[in-house]
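For this depiction, one protein chain was excluded, whereas all remaining protein chains were kept in their positions.
Read from first to last, the chains carry the letters A, B and C; within each, the first residue is number 1.
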């Protein structure tokens, strides 16, 4: 199934991408996707990276076709 | 001895005066002066009136020649 | 240095919004500041026995008030690591919807600026001899008491 991934801030810089569409196995969890992309792009400080699935920080979900998964570095608003 | 008394807000309204100079007995306390003026002008809500002696709210003092005593109603700044 | 300058707190009539913009703009050269906290008091059209307040006329025991404002400033600068603080309060008539108090504190960090601003507001309400005559639309009045 197809998943859209977005990268922000330092993660866009590290991956060299703002967005990509990936074909992943059905039933993949957000946590699994996180581990895989962290490895692919050798992203440091894994624990500081949050995922949002369809703009929601609750990522204890199984991914579905067409989901938008955002890789978010620490927030710096204000 | 001579004492300058100032009245503010509703107390100026009630007494009909902003300022007066009184001749009082030597050794009079601020509390005694308060009681006397409250009676003279029939000022209600005595407990809401604060005195400042020479711009100081600490009034446990014996008055001296030339002191400035202010009769202050409740504060309403802000 | 900002701390020691003698400050005039009282202004005649309402505080115009442009004064606030000007104060903010004056701080853009101070690049050690990360946070500003501002409090504004505005005159409410409170209703008492069916009559609405149209304005408050402020008066003060001015010499003592300026002394107390100064003491509050000194205490605030010793309690809080603020870079600067400004206070303006109206005297005379201020109409409903207009501003009568402007407190402005700045610091490197947000919590300090916010706590200092709140401290100023509470201290001013409690300790400064300012008096307010609430004037109703029919020209009658009553005297305001801080809660």
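Here is the rule we go by: a contact is a pair of C-beta atoms (placed from the backbone, for glycine too) under 8 Å apart; a residue touches a chain by one contact, two chains touch by 3 or more.
A quick note: this is a predicted structure, and the numbers were derived from the prediction, not measured.
Colleague: Among the chains included here, which ones are touched by the excluded chain in the whole complex?
Modeller: The omitted chain makes contact with A, C across the full complex.
Colleague: For review purposes, identify every residue of chain C that touches the missing chain, sorted by number.
Modeller: Contacting residues on chain C, toward the hidden partner: 17-18, 20-22, 24-25, 27-45, 96-99, 106, 108, 110, 113-114, 117-118, 121.
Colleague: What residue numbers in chain A mark contact with the hidden partner chain?
Modeller: So the residues of chain A touching the missing chain come out as 6, 8-10, 48, 52, 55, 70, 72-78.
As a working rule, only the chains that are shown with their structure count from here on.
Colleague: At what distance in angstrom does the C-alpha mean of chain C lie from that of chain B?
Modeller: 27
Colleague: Counting only residues that touch at least 2 other chains, which ones in chain B make the list?
Modeller: Residues of chain B never touch two or more of the other chains.
Colleague: At which residue positions does chain C touch at least two other chains?
Modeller: If we look for residues of chain C contacting two or more partner chains, we find none.
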